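Partial complex: the chains shown occupy the same locations as in the complete assembly.
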Amino acid sequence: MLVLPILATPALAQDGNERRATGEAALKRITGSDGRAVVDALGDMAPELGEWIVDFAYGDVFARPGLSDAKRELATVAALTALGNARPQLEVHIGGALNVGCSPREIVEVILQMAVYSGFPSALNGISAARSVFEARGVKVGEK
Amino acid sequence: MLVLPILATPALAQDGNERRATGEAALKRITGSDGRAVVDALGDMAPELGEWIVDFAYGDVFARPGLSDAKRELATVAALTALGNARPQLEVHIGGALNVGCSPREIVEVILQMAVYSGFPSALNGISAARSVFEARGVKVGEK
């Protein structure tokens, strides 16, 4: 598919209201109130980054139909564990994985798997992040 | 569960034959012949690394029951896309994702999502890896 000239772009992104509404809904469904807190905290300093999170990250990307919320969150937990330099965001998405129906077991399994792909330190630090989130929520890790 | 002293370790890892058998089966189921090729190519130089791949990465980690093959492979594709420095392995696991039943659409969606978590360059390079694998397999990306 080619990108068509401006005057004839049937595949243009949704208009602003639609992206905002879609994004707000996805942000809430996936991150509960954690994502809202992140966006609001950007307050006076960088409100645009908060808008991009809602409109682009959640409105344009996360809300797309081709991949379930559960798979999206597990993929995000994997990536942030592997990167090892984004602890706050990893905690938000471990919580998000729980919110969308991933079991604590599934979340732990994804992090454990990163011992193979990005090394044991990354997996240890990912488990530490999961512990913080699970303890705050009173969640226990079962067999499934 | 505490790690018990050696003389009383009921939870010890499987014995060598079991781990090898489990690993070989998982390696084949997930990577087809690609993983075998990687292990064999380690030849005279580092056969131990090949054994660890079979016994540990696949036998101990990948074959665990708490997370489906499909979710494991999507998580691995996400992590390797985010890391951006493991193209050969990313291609193996994009192929692995197809082998275990992920659709090309799901694989592309995971890579696209990395535009948010590790940046557009990582997503672009991940799409490039997926293109190589899909073209080699005559696979097309559909709606689902």
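Letters A and B mark the chains as written, and numbering starts fresh at 1 in each.
By our rule, a contact is a pair of C-beta atoms (placed from the backbone, for glycine too) under 8 Å apart; a residue touches a chain by one contact, two chains touch by 3 or more.
These numbers were taken from a predicted model, which means no experiment stands behind them.
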item	value
Total identical subunits in the assembly as filed, 2 in place	6
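The working rule: only the chains that are shown with their structure count from here on.
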item	value
Centre distance in Å when subunit A and subunit B are each reduced to the mean of their C-alpha atoms	22
For the subunit B and subunit A complex, residues of the former touching the latter	56-57, 61-62, 64, 66-67, 70-72, 74-83, 86, 89, 105-106, 108-110, 112-118, 143-144
